[in-house]
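All protein chains of the complex are present and in place, except for one that has been dropped.
For reference, chains read A and B in written order, and residue numbers begin at 1 within each chain.
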Amino acid sequence: MSKLIRVLIAKPGLDGHDRGAKMIARALRDAGMEVIYTGLRQTPEQIVAAAIQEDVDAIGMSILSGAHNHLFPKVIKLLKEQNASDILVIGGGVIPEDDIPELLEAGVGAIFTPGTLTSDIIKYLRENVQ
Amino acid sequence: MFDQEKLTKLSEEAKNWEEKVLNKSLSKAPESRELFTTGSGDEINRLYTPEDISDLDFMEEIGFPGQYPYTRGYQPTMYRGRLWTMRMYAGFSTAEESNKRYKYLVEQGSTGLSVAFDLPTQIGYDSDHDLAEGEVGKVGVAIDSLADMEILFDGIMLDKVSTSMTINAPASVLLAMYIAVAEKQGVSADKLRGTIQNDILKEYIARGTYIFPTEPSMRLITDIFEYCSKEVPQWNTISISGYHIREAGSTAAQEVGFTLADGIAYVEAAIKAGLDVDSFAPRLSFFFNAHNDLLEEVAKFRAARRLWAKIMKNRFGAKKPQSLMLKFHTQTGGSTLTAQQPENNIVRVAIQTLAAVLGGTQSLHTNSKDEALALPTEDSVRVALRTQQIVAHESGVTNTVDPLAGSYYVEAKTKEIEDKAMEYINKIDEIGGAPRAIDAGYIQQEITDAAYKYQMDVEKGDVIVVGMNKYRIEEASPKGLLRVDPIVGEMQKQKLRDLKAKRDNDAVATKLEALRKACEGTENVMPLIVDAVKEYATLGEICGVMREVFGEYQQNVML
Partner (left out) sequence: MELIEKMLNGDKRACARLISSVENNSNEAEDIIKTIYPHTGKAHVIGITGPPGAGKSTLTDKLVKLLRKKDLRVGIIAVDPTSPYTGGAILGDRIRMNDLALDPGVFIRSMGTRGYLGGLAKATRNTVKILDAFGCDVVIIETVGVGQSEVDIVKAADTVVMVMVPGLGDDIQSIKAGVMEIGDIFAVNKSDILGAQRTATEINMMLDLSQNLERRPPVVMVTASQNQNIDKLLEEIEKHYIYMKENDILEKRRKLNIKRELVELVEEELRKYVIKETENKGEMESVTLSLYTKETDPFTIRDILLSKIK
């Protein structure tokens, strides 16, 4: 049997729109993954601490408020500082196309914009989690 | 509603038609699907006839506009008298930038202002708070103190506009600032017109910008009801919102059921606080979503109006006609917009505009085509506003009141949504009212289940979203999106430093201490908040005092 994939789903920042995050959490569960859901208003520090204690394979973050350029790179930086760069980071939400190259450059594995099928995210995780 | 003899005859004719006409047609060309459903996933019949509405009593259920049960609208002449208020939700960056956008909108024919605040403001943090990092000025304007509010409405006389403010947990503070700005303009509070959203229950359910636990939050709301009934009598003290419940993925019937259940909770809280129902009920207003299923949405608005009138009359014994009228603002459905082929969104918004207008809305915000990608640009906001103007002046639907009344389908659907909504309200009553049902996670669970079902239907292709899961094209990334300069955060921080150096800090401390005492006791907090903002106490300081006394809400997530 293949290894059970563990994913942390978090809402960083102050944005309260969690429909997307909840849909992804359910879809990943239904795809046989273990999802650790941490709820709203998470700081990057909290997200990284949770990811490390839970020994997850990936962190999925959703932001619709436009704060992604600040929050995503901060999580990546903290993971690096705590020797946990092997944890895959993916993001979603209202994120302009122009911002994506910079986020990928910073170390985000993939950005999923509105209209993405959950099956595509599941496929991506299965292919990219070591 | 119909003559029994004629109905019997009709029933026979219907059977005849089925056997002779329909079945013949079906055997030659079957229908494209086995099951036809509304946007909310409810089954729709092939055909509706007088039989489907035979048990509706015209006077009791449909009636005349401006008359109980207000199914057909709350004014007798509706848009023949006055069009709805075209109110575009806007706000971003600093108060200076937003002020410019408001002036532009007024020049373009907008008839009411609608202020969007950034997330730190909505959650009661100043721009220099740790959690505000990266969020300042992003989804709305940053307001830290009365100084920002003065700039926001600079050159806009507050007795000439009606202003809607999307603010909930700290609604009392922003309203106090608005009153203070008016006073400086020489406008007394009784001349002010507008709305604060002030609906904390749906924040717990769907929107997420809560601060305090349920009990003190409900107290703040009833304090506002009481204060405004005396001091700001033309102000709509709450906008009970189904919009965000629908955005979170609910069905149309859930939108009505859960929103009215929230409304019931506010009325009960105010009555419990000793207020007379007719003293505050006329100032309650509602806020709904408009989705793509045109006829289902029209039925939804009509059902909501009728059900609320019945509840206010029968459950609460309200006497004033104004207490029974459900008046509502509408926003087109943000979650229906696609990031793919954004031009298609203009068409969606046009359909949704028609739904709102045919449903009898009092005011309307139309979304811009680029909102699945970023904040809207000035150009796309103009197209969205023009969409309303085209429906108002060219479509002809405004020329008669409630034109879809009497449609067998629309009337049957109106009844169906009303009944389903009532079932939800009964279930919530069983649990012990909306706050308890939220605490138990019931409402959230129902919404999440509906949202997940819809998502899976889209992924299976059972629901078609044009340009997204069908008719996709390769497209270049859109250009010219609005960006908020990250420097805004720094600018706000500097303003705060300057303010704190300039104001009378002893006076601020005294006013905050007085507010703390009031929070600990039972006295109405509104006058003390007004006092504090006038001394330029910041939003974060005022909410900070309340956080210390009231504590913070713990979210109940249902997955």
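Keep this in mind: contacts are C-beta pairs under 8 Å (C-beta built on N, C-alpha and C of every residue); 3 or more make two chains touch, one makes a residue touch a chain.
None of the values given here were measured: they were computed from a predicted structure.
Looking at B:440, B:514 or B:549, the residue that reaches the missing chain in the full complex is B:440. Interface residues of chain B with the unshown chain, by the touch rule above, are 213, 440-441, 551, 554-555, 557, 559. Contacts to the hidden chain, counted on chain A, fall at residues 3-4, 25-26, 28-39, 41-42, 45-46, 49-50, 52-55, 82-84.
Everything below uses one rule, namely that only the chains that are shown with their structure count from here on.
Chain A and chain B, compared by their mean Cα positions, are separated by 30 Å. On chain B, the positions that touch chain A within their shared complex are 119-120, 122-123, 125, 130-135, 138-139, 203, 207-209, 247-249, 335, 338-340, 372-375, 448, 451-452, 455, 459, 465, 468-469, 477-478, 481, 483-484, 486, 555, 557, 559. On chain A, the positions that touch chain B within their shared complex are 13-19, 22-23, 25-27, 29, 37, 39-41, 43, 65-67, 69-71, 94, 96-98, 113-115, 117-119.
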